[in-house]
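Note that this is a trimmed complex: some chains were dropped, and none of the rest were shifted.
In order of appearance the chains are A and B, and numbering begins at 1 in each one.
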Amino acid sequence: MSTNKILLNKIIKGSIFEIILNNPSKRNPLSLELILELQHLFDSIKRNKKIKVILLKSTGPSFCSGHDLKEVKSFSSSNKKLSNLFKKCSKMMMTIRELPQPVIACVDGIAAAAGCQLVASCDIAIATKTSFFQTPGVNIGLFCSTPMVAISRKVLPKDMMYMLLTGEKISAKLAKDYKLINLVTEKKHFHKKILAISNKLIKKSFESIKIGKIAFYNQLEMPLEKAYDYTSMVMTKNMQTKDAKEGVEAFIKKRAPNWTV
Amino acid sequence: MSTNKILLNKIIKGSIFEIILNNPSKRNPLSLELILELQHLFDSIKRNKKIKVILLKSTGPSFCSGHDLKEVKSFSSSNKKLSNLFKKCSKMMMTIRELPQPVIACVDGIAAAAGCQLVASCDIAIATKTSFFQTPGVNIGLFCSTPMVAISRKVLPKDMMYMLLTGEKISAKLAKDYKLINLVTEKKHFHKKILAISNKLIKKSFESIKIGKIAFYNQLEMPLEKAYDYTSMVMTKNMQTKDAKEGVEAFIKKRAPNWTV
């Protein structure tokens, strides 16, 4: 692309928000600058009701290579700077979960270290067959300790340990078997598949997705009984929304629902 | 069947307790009435030592479609009624875990929303090849927030999110890949498979299953060290039972054990 911005965005069909990591010559690294731009962007769309789904893409051939190691090196004389980098990155990753919109990682290329963490932090992930996933920190003496927080909450421990200890690239097919991603597709069908799933999601009641997505991650960290108390309350409130009343009514009357937004 | 009861039950072979959801024309919905009947039934067999395994079946073609939406609608003017419905349902689901007997979901047909939660709440699940699983709340503006509590404790988050956000039906084969169910079978082998696994379970020491099943779900929510302290105590007590003494003795002497019940 002809821009020198490291982060691009555009709206498709009025409600699909496409974010593009755009520093391809450096393999789209999660520099502090990019992290802060992503944070700013997420914060700015959090309350935008027109946006119903977020796509996280990249200008190829990489998806995201993780932290910018030259930057990490330049920060290494200051614990404060390093700590700030990892905390800002963690905050940005957690913000993905707090967004009301579903966030879909659209991976075409390598997703390594914090780049792999980014994929893990999204709600849904789709990847081309030739994409790779990796936690290579062990190869440079800097274990992928923050990336593993997100990834180990999506895949089971033996698979995670294999990735962390060997630092090996794993294929998209294996990443799907690990449950790190949802779908693997031929490159020629990549955009069609992304649009297909986006189109499905934008037709849902955004009000209910907003309620449900936040509740999902909240209840996941609760013991069972507390999770049920919490979600019983959530469903009771959800049923008071216009969308739920309309949706239930439409279902009973066997007609299509009309959502508020 | 010629009855108008929405819940049937019978004992097979003296120790297999078969529960049948029996409101097929309405797709066996989890109405408050059915929830309370299930609760009552579970409570009544909790201490029945003759019952060694519980099968949860349905009068087809559906397994269970979730809450009765007409009822949900009729409750929607009262937060108290709605909240009571979801709490009673949650309590019934948790009771399945607290039963000493293994509960096997025998799914032939659609298991949707709270119906899918019911499958997730059972200890083991077997389904016919043509069965489907779904969390379709997002399609009617009422996110499957209570169902996801049970399901997200059985499957990994990316798979769960895909189900919740798309509201799509997933096949029995995919549900097995998700680890929501254990076995998929041709319809013609369905009853044979259910009997085969039931027959295996009723030959085990019920005393040890009772101890182990409760301990399993308890330890699952503990940090590792506490879980080991707890289960070390459980095994010590277990070893004091007649069945364990008999079982260990029989194993050493290479003979079949004679259980207390």
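Following the convention adopted for this analysis, a contact is a pair of C-beta atoms (placed from the backbone, for glycine too) under 8 Å apart; a residue touches a chain by one contact, two chains touch by 3 or more.
It should be emphasised that the depicted structure is a prediction, and the values quoted were computed from it without experimental measurement.
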Expanding from the 2 chains in view to the entire complex of this file gives a copy total of 3
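Just so we're on the same page, only the chains that are shown with their structure count from here on.
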To bring the C-alpha trace of chain A onto its twin chain B, one rotates it, in degrees rounded to the nearest 5, by 120
So, in whole Å, the Cα centroid of chain A is separated from that of chain B by 32
Interface with chain B, chain A side, in the complex: residues 102, 123-125, 153-156, 179-182, 197, 200-201, 204-205, 207-209, 211-213, 215-216, 219-220, 223-225, 227-229, 231-236, 238-241, 243-252, 257, 259
Residue positions on chain B within touch of chain A in the complex are 69-70, 72-73, 75-76, 79, 82-83, 86-87, 90-91, 93-94, 97, 137-146, 148-149, 152-153, 156-162, 164-168, 217, 221
